[in-house]
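One chain of protein is taken out of this complex; the other chains stay put.
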Amino acid sequence: MASVQLERVSKRFGSTHVIDEVSLSIDHGEFVVFVGPSGCGKSTLLRLIAGLESISDGDLMIGDKRVNELSPQERGVGMVFQSYALYPHMSVYENMAFGLKLGKASSESVAERVKETARILQLEALLERKPKALSGGQRQRVAMGRAIAREPDILLFDEPLSNLDASLRVQMRNEIARLHGRLGSTIVYVTHDQVEAMTLADKIVVLNKGHIEQVGSPRTLYERPASKFVASFIGSPSMNFLEGTCRSTDARETRVELKALGEVVLPYGVDSNAVGSPITLGIRPEHLTPVQATGSDAFEVINVEYLGNECCVYVDSDAEQFLTCRVEADTSIARNDTVSLRIDTAQAHLFDEHGQALVRAQDSA
Amino acid sequence: MTVHETTTATAGPKKARQDARGTKVRRRRVRAAWLFLTPMLVVLALVAGWPLLRTIWFSFTDASLSQMGSANFIGVENYLVYDEGWYGLLADPLWWQSVWNTLFFTVISVGLETVLGVIVALVLNAKFRGRMVVRAAMLIPWAIPTIVSAKMWAWMLNDQFGILNHMLMGLGIISAPLAWTADADLSMWAVIIVDVWKATPFVALLVLAALQMLPSDCYEAARVDGISPVRVFFKVTLPLIAPALMVAVIFRALDALRVFDVIYVLTSNASSTMTMSIYARQQLVEFQDVGYGSAASTLLFLIIALFTIVYLYLGRRQLGGEQ
Partner (left out) sequence: MTLTHLKRAVLKLGFWLMVITLVVYATFPFYYAVVTSLKPSSEMFKVGYWIDSVDWSNYVAVLSQKAFVQSIANSVIVALSVVAIALLLGLTAAYALGRVRFKGRTRVMMLVLGVSMFPQVAVLSGLFEVIRVLDLYNSPGGLILSYTIFTLPFTVWVLTTFMRQLPDELEEAAIMDGASPWVTLTKVFMPLLWPAMATTGLLAFIAAWNEFLFALTFTLTDSERTVPVAIALISGGSQYELPWGPIMAASVIVTVPLVILVLIFQRRIVSGLTAGAVKG
């Protein structure tokens, strides 16, 4: 069983804490994606699991064995690098066979494994070529082939698609998903790309400055972000935030006074300690609807972006940033119109002054 | 045991220890690194470290070439001793002359090589047809064995039949042939001519490499401003290539301080061109006086070590400043 368990794992380079007491558990066969801003420690965490960096503190378990001290090969992990890192002087076949041969496999079984891997990745026709003579997508597949040839229980990917162009990326994304279905191995995958994260992951781990902000399914992260950080990181265009104060809350509703939009009533209760303190209301662009202005609370439309399947409407509010609304493509709203805004209150999120989400009463029950 | 106790007693040291040890992979790599270094270190110890120590030891003994094993310790007598008058290396005028000769040779030849090297590099840096051919031609003096170049020049500098005298007389610069290698006033200059000929390409190549890495935009800016090329060279180019030039100068200076081959072939053991290396080897091999020769070698080593330490110190500071 190739489950992975991190228990208060830390990594220091000299005196800088790059990973700070991260605990995480990954089930066998799960597809886990690490996301987070640049420099937050995604690669480092992956390399700790791989065994390429030493763990400063804490325990890393694979199955039920502590593997802090083991080499990558003993851990049974394979890795696909961002730059592919194919051996330039070896053919595709040799690239994939290298690890197998080092594992002292017999030459027939090596040939068989490589053939099988090549078949899975549709590389059969390219086996004799050198990496130089391959396209970006083909190199990517060879890199994956090299990682899976030894049938590791755990596959690690560090931004494997970031060197590919957009259409190839979509194609490879699907291939990786297919591969996961087929091999059933545990996959840990680092990416910058939200779409990759949302589409591939069983479980997304959002990292920020060396600690975990939230772990959850793509849906959980999107619908119930645990913090303002996660809320703003997941989703594109990103969530709108409005400053305000919590007036009252009970089991069924919460009254919030927003600086820009006045009083709003949300159809759920939160922790009563929040009453009277400053809060932030978060609302996704698709839940913020502009309507032709009637009353006094009218705002100017800064810009309307036509995206084919939808439009983005940017509205000047008194909030620090423009508010973004997502509307039908055939909207009649145009630049310089004045609009008022409707909030789909059931979909609004509340965050306290530290940026933590206020848990809805019915969720915590 | 005690180590074990302390590690379980407090969390602090345990953390530190775990950090330092790293993973098995890392430890294996560090072990492999030392294993990989061992052959080199052993060989260097055998050919450099140990012999150096022995040389220093010999310099305090009366060892001779035929019986190096049974040498007696005689203190600093090889360096300086009073026995109705001062004797020893430090009291030998020939030693001091060879120190002076070495320094003179080093300063003049390295100075000339630097100036000529920069000029050659500037020429080679210009874009013109046949640049590669010229660069290849410049490599020839560098590739020719020192002994061979010394012999070739000895022939060209030959007092009776040498082509150099022939040329100079043909041009009317001199009226009678010069005895380049035999005349005590000229022989050092003959040596310098040969050394400059052979080593200038080395300096030129290093400077050329530095020149080719210079950003071209500051030149364009200077050209737009209409600054004269000479000023551009001194204000822009020279400061930028200074580090590379420095390296070249130091390498050359270290070579010049230990100069042996050229002089041995051109003027043999003549005192007017005797350098520290020539002096030391003469004592060691020809006079078989290992003790005394080792004393001279040791002093030469100290001078060069001093030079090297200054260089390493400056180099390290420079590296530190860059990071």
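Residue numbering begins at 1 within each chain, and the chains themselves are lettered A and B in the order written.
As a convention for this text, a contact is a pair of C-beta atoms (placed from the backbone, for glycine too) under 8 Å apart; a residue touches a chain by one contact, two chains touch by 3 or more.
Note that this is a predicted model, so its numbers are computed, not measured.
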Among the chains presented, those that the missing one touches: A, B
Which residue of A:42, A:113 or A:146 touches the chain not shown here: A:146
Residue in contact with the excluded chain [from B:88, B:111 or B:141]: B:141
Residue of B:74, B:214, B:240 or B:254 touching the missing chain in the full complex: B:254
Candidate in contact with the missing chain, chosen from B:222, B:274 or B:290: B:290
Touching residues on chain B - with respect to the absent chain: 25, 28-30, 32-34, 36-37, 39-41, 43-44, 46-48, 50-55, 58, 63, 65, 68, 120, 123, 126, 128, 130, 132-149, 151-153, 155-156, 158, 160-161, 163, 166, 197, 201-202, 205-206, 208-210, 244, 247-248, 251, 254, 257-258, 260-261, 264-265, 276-277, 280-281, 284-285, 290, 293-294, 297-298, 300-301, 304, 308, 312, 315
Interface with the unshown chain - residue positions in chain A: 50-52, 71-73, 77-79, 81-83, 85-89, 98-99, 102-103, 146-147, 150
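Assume only the chains that are shown with their structure count from here on.
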Whole-Å gap separating chain A and chain B, where each centre is the average of the chain's CA atoms: 59
Residue numbers on chain B that touch chain A, as the complex places them: 15, 18-19, 21-26, 28
Complex contact set, residues of chain A against chain B: 12, 51-57, 68-72
